[in-house]
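Supplied in structure tokens, the structure appears directly below.
For this depiction, one protein chain was excluded, whereas all remaining protein chains were kept in their positions.
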Amino acid sequence: MLSFESDYVNGAHPEVLKALIDTNDEVISGYGNDRFWNSAAQKIRTACACEQAQVYFLTGGTQTNQVVISTLLRPYEGVIAATTGHVNGHEAGAIEYSGHKVLTLPHHDGCIDADELRAYIQAFYADGSHDHMVFPGMVYISHPTEYGTLYTKEQLTAISAVCREYDIPLFLDGARLGYGLMSPDTDVTLPDLAQLCDVFYIGGTKVGALCGEAVVFTRGNMPKQFATMVKQHGAMLAKGRLTGVQFDALFTDDLYQRIGAHAIRMAQLLKAAFAEKGYEFFLQSPTNQQFVILDNDTLKRLQGQVKFSVWEPLDEHRTVARFVTSWSTREEDIAALRVLI
Amino acid sequence: MLSFESDYVNGAHPEVLKALIDTNDEVISGYGNDRFWNSAAQKIRTACACEQAQVYFLTGGTQTNQVVISTLLRPYEGVIAATTGHVNGHEAGAIEYSGHKVLTLPHHDGCIDADELRAYIQAFYADGSHDHMVFPGMVYISHPTEYGTLYTKEQLTAISAVCREYDIPLFLDGARLGYGLMSPDTDVTLPDLAQLCDVFYIGGTKVGALCGEAVVFTRGNMPKQFATMVKQHGAMLAKGRLTGVQFDALFTDDLYQRIGAHAIRMAQLLKAAFAEKGYEFFLQSPTNQQFVILDNDTLKRLQGQVKFSVWEPLDEHRTVARFVTSWSTREEDIAALRVLI
Amino acid sequence: MLSFESDYVNGAHPEVLKALIDTNDEVISGYGNDRFWNSAAQKIRTACACEQAQVYFLTGGTQTNQVVISTLLRPYEGVIAATTGHVNGHEAGAIEYSGHKVLTLPHHDGCIDADELRAYIQAFYADGSHDHMVFPGMVYISHPTEYGTLYTKEQLTAISAVCREYDIPLFLDGARLGYGLMSPDTDVTLPDLAQLCDVFYIGGTKVGALCGEAVVFTRGNMPKQFATMVKQHGAMLAKGRLTGVQFDALFTDDLYQRIGAHAIRMAQLLKAAFAEKGYEFFLQSPTNQQFVILDNDTLKRLQGQVKFSVWEPLDEHRTVARFVTSWSTREEDIAALRVLI
Partner (left out) sequence: MLSFESDYVNGAHPEVLKALIDTNDEVISGYGNDRFWNSAAQKIRTACACEQAQVYFLTGGTQTNQVVISTLLRPYEGVIAATTGHVNGHEAGAIEYSGHKVLTLPHHDGCIDADELRAYIQAFYADGSHDHMVFPGMVYISHPTEYGTLYTKEQLTAISAVCREYDIPLFLDGARLGYGLMSPDTDVTLPDLAQLCDVFYIGGTKVGALCGEAVVFTRGNMPKQFATMVKQHGAMLAKGRLTGVQFDALFTDDLYQRIGAHAIRMAQLLKAAFAEKGYEFFLQSPTNQQFVILDNDTLKRLQGQVKFSVWEPLDEHRTVARFVTSWSTREEDIAALRVLI
């Protein structure tokens, strides 16, 4: 069945798979820090125009959020996130499991606002009881957000400024970063992220890999004995090559960008198809996730013909549906969808 | 360079890799429980002669130990292990990170003893202060052990009996289980494990997969909302297919057994080669890890010619070295090694 | 200086102190479960009209909330509370430290609403992704609330009904319960609480003791090995007598009720004094905490003359101030305050 369910329902991009095949017989010592890790890390440093970046490869998004947040926070600190932030609602309490509170700010189409962030931190320190409260110790944002939306460079700069004013790290969850970077509607680049964030991750699982996320510490701020703590979280692969080889492929010949650009182009075709047929959108997403409003009869009919996600009910008669494109989406898939909708 | 460093320094067994290639374009919903998981799980149930077994796939050994132990233990319980147990010394405190103590018993070539286990538990309950102590809530063993040794069926039966007497689960870490099962010196089978253990895992990472361990709950005792807790530990893959496809391949056409048998045969050739040349062994290992005593001059010389692990100093002049075989070890590798030693 | 700062700024009520003095030379075994614990527990059971109640004494409110919540929740569960709940904002992340998320509902003068609670839980289970989210595993309310307000018996009954419908425990934080029970504006009694809640605690620290909170499990639901887990949390006193003796005194000759009634009477005099002088109240509190709106000039002037808490700014010119009465507040203190305001 035609599928726009998500960007993690296909295997690896053929070039990533080829890299796994080509390197399969090579003897590589375990636990990472092998030649593929080093090569991939260097390519990422170059792409980020950030030679001092420290790069570490993990396997999944929740794992990465948990490991990064819990190893950077002090025990008395929590992480600030949008109410809609993935770490707040959709990670089964992984942050709290690691002992830390998620402190929430309102979201604006998935984004937090720099002024509201500053006001939150100011109010915290102004509160005479703040020694009895959870200290804001990090800011977590995702880009694209849960709603596929993007921060502008100006917005990121403003958030980053607040973080530096209060000396707390800015952490950007880039599970779908490839789609954000290649959106025609963004002015944010990888070097911008390396400058504005203290740590971020470049998502692989949802951008062409079988698994893998590349954590980038931009300011020499990788915590001491980070690998030991990764092990302690159960997050270290014995065959570390698995992530290194894949990221080495993703950052060879601009594959990461090509995957992003392709999926964005497919998303635009999909959006155009829905728009043409008179559908409304829940919000304007410039990335590979499109949120379409379906009346419930259409919803029911389509569910038998194409795979997509039911996002949330809009009202009694209408539902928000999510359609997602990826490296594997083909123009003929969009054409086939256009016939159905 | 010739390598006997470990069983996780090569990629996937060709048949496992082929399965990944063959299924790469298939659309498969995320987070596991897909058709490959189901197929692999059923093949494992059959191999275990345990139809009620619940099977769940995770990515690595430390992760599996942490998730299984912490989700089965009550908060006031700890896990009993040999002092040499992997969970005790070589997992960066992953068990303690999850809030639980590792309670230690002496080891005998890596194994614990059923009588010492019973005595430990009896002494615990006899101690008038035991409400102020960590309750023994699980027994952890590995098979093969850290030293490559194996429990006999009689030993496992005795340990299992103690566990059932005190109603605490027996958990067997089978990171290298394939090598244990195919040793000529064992009388223990997969169905035996399914009968004697409450939970165990079948290691994939070290037995031909890129990553992956199959946890088997044998008595309907998978904890409620296990998948949610896996997510909470950061241990859930979005592309759950990665583990399912590999284990489906490992349990097709007896691949898991074939890998084990091959590595064991290579290990025996390797052992014979060392014996023939007059080397002594630190202990008699019937599996794919061989512990050879090298005088330090030989050690130094060999380190320039072949990769292996320095296990521990034996005395001032001699060192225990570990040589490991795997699916990728070839007879000509052994022949080449024989020339060097 | 005249003080209405809080109900924990004086020592013990004289009758409580006398009990400590009278029992000081008695030899009593350690760690609780001594004759004073047993006596106090029985008096509490009687006061609650709940013979099956299990009573355990801890030392402080945050400790009690942490121990009760973390020992009753399963690892994948969080606790539902009002955004204003003490556990959400004012316990330095003690619940998250124990691994659990606080799931928030809107508050209505500090209270949660049964319908909103049901809607929250229904929405959770209706969400197709709920296996990736934190399960609602307990409901936490406080009575009086952070704002000194009270639930009616009808409201508590409705909340309790939702909890039982979904089989999750209702936990009531009674840090200031004595003041709630003796308010003229309540229809809620201790036996009501024992019927409607699964667990609650009777606050001692803020109601005449030097320290101590009595946890009441109403349905035989004290977790197995609760004392061991109390120890594990660092919450067990070697001289358990300290809490037992105090609670035995508090529940002798209706002392707990007398303390509550006295403080309430003082609060009403205080409220009348402010009202008479034309002050407005932030909200109508029927208990020992009164929230008065002060213009900032008055605030400044009064701060030099009497101790009270600055609650929060209301607007640019006005501030919410909190005045609290206790067992030690005297009529002449109110009279002295009246002169100042």
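A, B and C are the chain letters, set down in written order, and residue numbers restart from 1 in every chain.
Please note the rule applied: contacts are C-beta pairs under 8 Å (C-beta built on N, C-alpha and C of every residue); 3 or more make two chains touch, one makes a residue touch a chain.
Since this is a predicted model, take the numbers as computed values, not measurements.
When the whole complex is considered, the residue among B:97, B:200, B:217 or B:256 that touches the unshown chain is B:97.
The chain omitted from view is touched by exactly one of C:242, C:259, C:321 or C:341, namely C:242. For the chain left out of this panel, the touching residue among B:78, B:204 or B:234 is B:78.
Mapped onto subunit A, the footprint of the missing chain covers residues 31, 70-71, 74-76, 99, 131-133, 135, 224-225, 227-229, 231-232. In the full complex, subunit C contacts the hidden chain through residues 1, 3, 5-6, 8-12, 14, 17, 20-21, 23-30, 59-67, 91-94, 97, 205-206, 210-211, 228-229, 231-239, 241-242, 307, 328. One chain of the complex is left out; on subunit B, the residues touching it are 75-76, 78, 89-93, 95-97, 99-102, 128-129, 131-134, 310.
The working rule: only the chains that are shown with their structure count from here on.
For subunit B, the chain with the farthest CA centroid is C. Put simply, the chain nearest the middle, going by average C-alpha positions, is A.
The mean-CA centres of subunit A and subunit C are about 42 angstrom from one another, to the nearest whole unit. Rounded to whole angstrom units, the spacing between the C-alpha centres of subunit A and subunit B is 34.
Centroid to centroid, with C-alpha atoms defining each point, subunit B and subunit C lie 50 Å apart.
Residue positions 91-93, 97 of subunit A are each in touch with at least two other chains.
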